[in-house]
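Heads up, one of the protein chains got dropped from this complex, but the rest are sitting where they should.
The letters A and B name the chains in turn, as written, and every chain counts its residues from 1.
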Amino acid sequence: MTTELTRMTAAELSAALASRDVSATEVTRAHLDRIAAVDDRVHAFLHVAADSALAQAGDIDARRQAGERPGPLAGVPVAVKDVFTTVGMPTTCGSRILEGWHPPYDATITRRLRQAGAVILGKTNMDEFAMGSSTENSAFGPSHNPWDLDRVPGGSSGGSAAAVAAFEAPLAIGTDTGGSIRQPAAVCGIVGTKPTYGGSSRYGVVAFASSLDTPGPFGRTVLDAALLHEAISGHDPCDSTSIDAPVPPVVAAARQADVAGMRIGVVTELSGEGYQPGVLSRFAEAVELLESLGAKVTEVSCPHFKYALPAYYLIAPSECSSNLARFDAMRYGLRVGDDGTRDAEEVMALTRERGFGAEVKRRIILGTYALSSGYYDAYYGKAQQVRTLIIRDFDAAFGQVDVLVSPTTPTTAFPIGERVDDPMAMYLADLCTIPSDLAGNAAISVPCALAPEDGLPVGLHVMAPALADDRMYRVAAAAEAAFTARWGQPLIAQAKGLGS
Amino acid sequence: MTVIDTLVPFDEAMLRYEPVIGLETHVELGTRTKMFCGCTTIFGAAPNTQVCPVCLGLPGSLPVVNRMAIEYTIRIGLALNCSIAPWCRFARKNYFYPDMPKNFQISQYDEPLCTNGWLDVAVDDQRVRVGIERVHLEEDTGKSLHVGGATGRIHGAEYSLVDYNRAGIPLVEIVTKPIEGTGAAAPDVARAYVTELRDLVRALGVSDVRMEEGSLRSDVNVSLAPRGSGRWGKRTETKNVNSLRSVERAVRFEIERQAAVLDAGGRVIQETRHFHEDSGTTTSGRSKEEAQDYRYFPEPDLVPVAPPAEWVEQIRATLPEAPAARRARLQAEWGLSDLDMAALRNAGALDLVAETVAAGASPSDARKWWLGELSRHAHDRGTDLAGLAITPADVARVAELVASGTLNDRLAREVIDGVLDGEGTPDEVVAARGLAVVSDAGALAAAVDEAIAAHPDVAARVRDGKVAAVGPLVGAVMRATGGKADAARVRDLILERLS
Partner (left out) sequence: MPPKDYGNGLIADSLPPHRSAFPPGPTAFPPAHPKMACMSITRDEVAHLARLARIALSDAELDHLAPQLGQIIAAVAQVQEVAAEGIPPTSHATGLTNVYRDDVPIPCLGPDAALDQAPAVEEQRFKVPRILGEG
């Protein structure tokens, strides 16, 4: 029974819990057991909150016993990226500078999960302050891809992706700034969504790049991701950038799963040099499959997409150089060098030197440079103009097609250590995902196949206009159904990394 | 490191140089809650009791704009005759300082909410129109206590203790355009501007603008150029100017100091200086090799502010009469000269007189009492007029009692004594002390006869036509009645008797 529980999707667990075939406590125990069995190898979790998870589960069971009918996620376990504030659990953001920090308030999304009755199993590993594509920038060691433990699970939400792919949790929450949900989802063979920017609250999400950060769901199926997406989304008065509009009907769309008559655009620029051949071939097959399902496929050019990466690596570091200034040893977090002889500035500088990792320091310096007097117009200012042009490319494209598609990321999971000393190579992982972050649109990655070269998962990337999240869920669900029919089972069932 | 500056005496400096001044004034708004969060803003609360994740800048926190702060700022802008931006944004001003929890301040950079206004200021008989460059909104910082040094100041302190209650309180920054052509009146113009601005903001009801509590702070910019050169000199910015008098003194000192520098052939360093209350001097701020680079960029956590025109007009309709306009109106109504009006203002008596007139007194009676007897009382008691335990309504009643003949001036003064001593209202004091004028005709007649009888020689002179000699007889009657007669009436009675 235990193995089965961890193999069930969130939708299946939800049904079983609602019909009281199984208790929330049993479900939680099963997942905690799974974590205990495999996490020493996967290292998805930085903190396992066993006691509070069981307490929450017990509470849900009591409520059901008393005749209450809590919502669909009540009793379903979820793993939370360590960038969300959680009362009663540490929040480190994968950084030494916040090691041991216990925030006094919950993120809005944490609160919504609690209100939905979801059982928070713990906090997952991530690249430090969400900067990276592999979790190798975590101060606490990388996570490992359940498909091949010597490979990265992607990043920055690699821990959340690995947890779901390793069956340690059916659902997880991450954040996507340049691709940090979709790329890990793709290389771990699961589903990951970046909702419309402003569709899910950033209150309580430790900021990396404020105009780009978007919390979103991971699941092993499109429907699971949709269920979580609906539970966490919606207007939040505590976040001024939060959109006051109804959450797009993503669950209904996931169930609809039909692309007949839909116009699908393949982005010309998101292909070519630097893309693994197997990734490109599997992507092409996926597109053919969609066509066979009745979609109309065309090629669409988005000429400014080739400037998306440089624009992103100006905007994001600029915003982060400012967002991370607060980590100065004065009010919380690490304090280094305060021996009574040093002044505040020295203590700040020593603390930040010791507390931040190399990638974070790199981006802070880069951002400081780009915002400097005399450089603003040429760098940050210019990047914001490029952003406008990318938005216009999307607008023009969505005038011709309903959704855009591309591979999610140019390669499959790369080996741990391969790119860690080559920041530019690392940045290339975000080539396909970054444009939708800059535009604030919605995008999803759904597993489409294994690459022939290495047998590792390849993700199909579907992009929709802002607030049309349901549209992409529809396409992703249709693709998933077709792929699953082709493989005979969910792709994730083929993951061999953990043995079982 | 103390540097004794050489100074050129002010009047001499003004012979050779022309000053250009500018003022940057910060007003702490009196909203119930902070600029970006719902923490209360009560002055004097225990440390760190009015803080939350947002104003502490905790990781993950986000700001949300207080609509009332926008409204108050628009009020100030309109009262200063500014244009209100149809669209503007907040910006981050990035620098590190422990009293700033995020190590950036949310402020406005090149898109202020209000621009291009003016405020008229009167100094003696000079009217100066001070241009207002901009009015923008930002958040205040926390407060540090420096522990271990000699004077509680930063230098020599061992460590600091930070209280964030004040962090996040809305702050409006009002920046003047450079003020030229004031000549030797520059210090007075600076002071008059801050005074007028304070009164205006107070009248708007958006802040209690108390310099001593820090809800009004002013930085003073001064530059000098040789007379007639047509150039502008390098300006210094002086901070820590904590009273109206300090504004004047700081401008004066900087003029004297800069004149000395220029006289010696040196160059004035463009820098921030610190005003010292005790000595009336300014000293250089910490010298930096590199100037501050604030790396301003639009605040990504906040969306643009685009106040609809209808809202701005609604606010405009609720503006009260500007203090200057009110003063002009009252001056005309009361028929006073500029000098008389200035005297009222300087004595802090303007509002009191206005209220006394509103309570029924004539303007001249109201002025007489407040500037005369009551000013003397205030001086004796070491308080200001507003601090006296007598209301304008009381004063109006006393004036009425005198006008109707119930009291004479001497009795009225006794009544005022009684009111100030807490004995009650004027009527209550009159009754309790039995202070009414003796007006009983018979008693008066008797007293008159007695006085005439007691001073036959005086009476004789009056009968002979020397009316002016009647004084001692009046005095005698006044003494006989214990001062409770109406002197003028007594005089008339005596003259009648002796005619």
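Worth a mention:
Methods note: a contact is a pair of C-beta atoms (placed from the backbone, for glycine too) under 8 Å apart; a residue touches a chain by one contact, two chains touch by 3 or more.
Keep in mind the model is a prediction, meaning the values are calculated, not measured.
Touching the missing chain, out of A:D21, A:E353 or A:E453, is residue A:E353. From the options B:I70, B:I174, B:A225 or B:V438, the residue with contact to the unseen chain in the full assembly is B:I70.
Only one residue from A:R255, A:K296 or A:K361 touches the chain missing from this view: A:K361. Note on the undisplayed chain: of the listed residues A:A62, A:A252 or A:A378, the one touching it is A:A378. Note on the undisplayed chain: of the listed residues B:P178, B:G214, B:G285 or B:G424, the one touching it is B:G285. Of the residues in subunit B, those that touch the hidden partner chain are 31-33, 37-40, 46-53, 56, 64-70, 87, 89, 95-98, 100, 109-111, 134, 144-148, 154, 157-164, 272, 285-286, 290-293, 295, 297-298, 300, 302-307.
The chain not shown here touches subunit A at positions 101-105, 197-198, 211, 237, 240-241, 243-245, 304, 307, 309-311, 313-314, 321, 325, 328-333, 335, 338, 342-350, 352-353, 356, 361-362, 364-366, 368-370, 372-379, 381-389, 391, 395, 398-399, 423-424, 438-440, 465-468.
As a working rule, only the chains that are shown with their structure count from here on.
With each centre defined as the average position of its C-alpha atoms, the distance from subunit A to subunit B rounds to 58 Å. Of all the residues in subunit B, the ones that touch subunit A in their complex are 53, 56-65, 92, 94, 96, 98, 101-104, 158, 160, 162, 293, 295-297, 300-303. Contact residues of subunit A toward subunit B in the complex are 84-85, 91, 93, 98, 101, 103-105, 107, 202-207, 209-211, 237-241, 318-319, 321-322, 325-328, 330-332, 340, 344-345, 348, 368, 371-373, 376, 380.
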